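For reference, the structure is listed below as structure tokens.
The complex appears here minus one protein chain, its other protein chains still in place.
Presenting chain A:
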């Protein structure tokens, strides 16, 4: 721009004009002349031919309406449930534990048992005796995989094998025969 300066600054004005002319020639030669600018692109990046537009339609249709709308749509209790209503629900027969009417007394030991289940006390008794018999069997067999090819018979203190027990393997138990184990 042409600046009109006062007379004592004519030399400064001439200096400024010369500096501006040099700057123009150095940094904007394309403006002054028809040459190609020395500046190339600062950075080249590979990019697709077109940028994908953000698809808003599908996402908007799939997600629930905005937060404010969803709060209005969800189920919520309207009033506090009174204690009377709560008691009716909690004490309804289908929520209470059923009373068992199938409990009996075991005729052998007198403990309680369920009708279709074995008596726990009697079963434990038989299980303990079976375990001792199996220990005797293990001692007699001596090792694993020695199952005998004959029947087995169990005899207690002071019992002799009968003629029925002829071909059988005899397991001795060192105690008196219990009353509930009847010899066949």
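Worth pointing out:
Following the convention adopted for this analysis, contacts are C-beta pairs under 8 Å (C-beta built on N, C-alpha and C of every residue); 3 or more make two chains touch, one makes a residue touch a chain; residues count from 1.
Going forward, contacts and distances are computed from a predicted model.
The protein name that UniProt records for the chain not on display, among "Phosphatidylinositol glycan, class K", "Sodium/hydrogen exchanger", "Large ribosomal subunit protein bL17m" or "Metaxin-2", is "Large ribosomal subunit protein bL17m". Residues touching the missing chain, restricted to chain A, are 107-108, 116-118, 120, 123, 126, 129-130, 133-134, 145-154, 171, 178, 180-182 (touch as defined at the top).
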